[in-house]
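Presented below is the structure to which this report refers.
In this view, the complex is presented without one of its protein chains, the others remaining in place.
== subunit A ==
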């Protein structure tokens, strides 16, 4: 009989003491080396949970965990007991066929605003309505030549060189004396990552994140008859054969973009309950398990309740002044966003249930008929026709939730969390031709190793899988009877093994459908030895540090050594953990740290042509045995090279040496590089022509100059070595070439342009926080990820950092919780008789404790056969994310302008297809379904994103880094990098605030990214993912200046302010709480820059004003006209 231990695990999930967040359990237990798998680890835990009541029963499977606390299990909002039925075969999915979309002509409103902005289509587009206050960067009010500026991508009239944006604010790292006192900063960082994002991490049990809509708002779209030119039936889309189907079909409801308040991920640090691993032996552990559960439960239950309700109250009616004057309806179009309690709008009510199914109890209580009703009525909402030319305020006031697939309640309840697994189309088209018609891309976005606060872990001697396709048993299989189950991917009928008949949760026999594997769409198995090709490797960390003159000048070495010293006990690992160091300039230096030496011994190898390891076995040493030597080395390292005059950098040979050192075990190599490598193999030349930075012509050199790094990365991948690259350089470093080393070995790239310990304190702080997270976050070694999908679907292309080993298998030498992946899918065989299809991502990895584990995510989506259903299920954020990845590939393989055209075409084609095939009534204007209303905005944002923009000065490395980010970041963070969030912060109130851990977090509404929204009297916070700008208006409320910034007046605001003073005022606390909350939601540390009119960074801030025109790019309105023109052609 199987021993199945079930326990909840906190994000840290890996298993034992994982530090999910950065530092938490330093207590990690030490195991004797050589521990194999089946050990019981005890949860070393927890500091934080003592309060929770402890249910008694220790023992192994304590049902404890599972039952008493139903809501905990993240994916099931209702008691898990509800019996599972609804095998795919059943006709559950009856989705009423939809007629045409509802013709919606919104009531006319009085607001004239759109009027003036609608010139006949071809006239020269008026400058954005900014006019009077010209915050507008170099706004040229008149731009005659613009008339034909519609062709995108081609050069718009250059208007003078834009100010150089990325110039290092610290100045080029010149000769500065260096070495900050070694104490810089380490200590404080602890809060950054560890404070749990607010509470509820569970997907379903929480309330929907989105703030409500203004309860009273009426739709006031103007509908002037005059405006847009009449549209004719659409011509066949302008798809060009040459281009890959870039944007096939259109999409759907908005995905959540940013910090969705409640469900934000895993509280990273703090509350990780150690997974008590249950196998039979763990007596002592028992009590802890339940404990954990309850604890989490509390967490979840608490905040959400208090939070959301608060937000719904009267927050929105009082709009920021700026908002009221401008055009009409505040956010009229956001009906998609969940909580709209009192909504008066006709459309908004219906959708509610549809959107909210995830919102805990609500839907669960609906009677079936009601639920059916809600399904029906919701469809029209996603499809409500929006005339983009007339409705200006489309941006919802808060985060955008992921659309909910149109599945029966009981399936949806257990479906995978959209933060982990998300599809661009929540309704899968039945055939490829239907998909081609919709012109929306079909794909998946994954964040498979995300830190989860709740993760059931199962230890079982047999893992139940389909015998033909090897799918893991999951909630979407059907049980034909007690003894047989039918695979939901290949439809083979399998036997239920004997062990599986016993349910450890309820300790009952004969209920296989109640096993945790069948109740959770995300689950982790502890794998038995069949899943190992070799004994699990220990955690091995190798640091490869640049110590050339340039590197020493930047002073980064101190920071790295100090961070390592501080976190040396928090490195994930067990008693077998190994560590090693290599430094290099024009030679390679190894450090012998063998036990017994009185101090570290440096060994220099100057023959970089034929690199060898001087003493192969004492360079990587056991961390716990040699900790003192390691600490000695870290303390002395920064001083060792203080006076170096060596300017050359032999990165290639150093990497080869590091690879040799790691190849017997595998592990993680962290490379710190500060200049262009110019010696030995892998030497690179500067390819950037600074004069071309602002070129509107094609950008060259986006692809690698040499394949040395790629080949080395493939070798590394074969030996289970991942390379993480930290690039700290003021000059061009050819990231396009260097980045390959991380890209194909599943590493990550960090880039700190113009890092300098004294000149760029903001960058230093960011580096320090990132390092801390990097060193202490969870890590999985020798991993592979396989993505399976229902027969008929197949994987087209993968995006992310990895090596593709076969059509559905990714090789990931390391996997970390901050990595995202995207997959393009295609439909090879028609899905004719299917009502649902499933996708399963299985990640097999070795935890830092030397345990082989498998994390399995399964997602189920409905199949539809009408275009309108496809559009209704489109997830606009996921589509944007996938298009961004596709565009990056295109820029490298073809050209940047090609990629830009492809993105524009994606928007044109999908909207054209919608107009042609779905709309029954042809109205004038640029029509989009409500779920795609943000699509043109996001596409425009992408075109203006650092990675793809043209005509604005962008350093090549910045551009390439932005591209890396687009492919690598999970969607939630990615969306902020594409479309930043703008908040007004000078009038923060506690109204509608969230309450998390006793902290009150105000929730200002998200503003459109237009200078029009800025006012000189206010202060605005722009959250662009990696960086946060606080823009202070010239006539800013003096109260804000004194209470928050701590300065008497505007002129006293310092030029380079990157820290808010900790004042003891309510305003200051609110602002800091809000910024802190934004930061806590992501695994990297965004720097804060306070900006005033004269600031250097103002240009960067203004470039993020996506809806405005810049010298080289269209405004949002112009872009819409362009789309409209193309569509009606």
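Throughout what follows, a residue touches a chain if its C-beta (ideal position, glycine included) is under 8 Å from a C-beta of that chain, and two chains touch if they have at least 3 such contacts; residues count from 1.
Here is the rule we go by: contacts and distances are computed from a predicted model.
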| item | value |
| --- | --- |
| Listed names "PRELI domain containing protein 3A isoform X17", "Piwi like RNA-mediated silencing 1", "Cornichon family member 1" or "WD repeat domain 63", matching UniProt entry of the absent chain | "Cornichon family member 1" |
| Touching the absent chain when the full complex is considered, from A:469, A:532, A:714 or A:1047 | A:714 |
| Touch with the omitted chain, as defined above, among A:826, A:865, A:916 or A:1125 | A:826 |
| Residue in contact with the excluded chain [from A:627, A:660 or A:805] | A:805 |
| Sole residue of A:512, A:704 or A:951 that reaches the chain not shown, by the stated touch rule | A:704 |
| Residue numbers in subunit A that touch the chain omitted from display | 244, 703-708, 710-711, 714, 718, 744, 794-798, 803-809, 824, 826 |
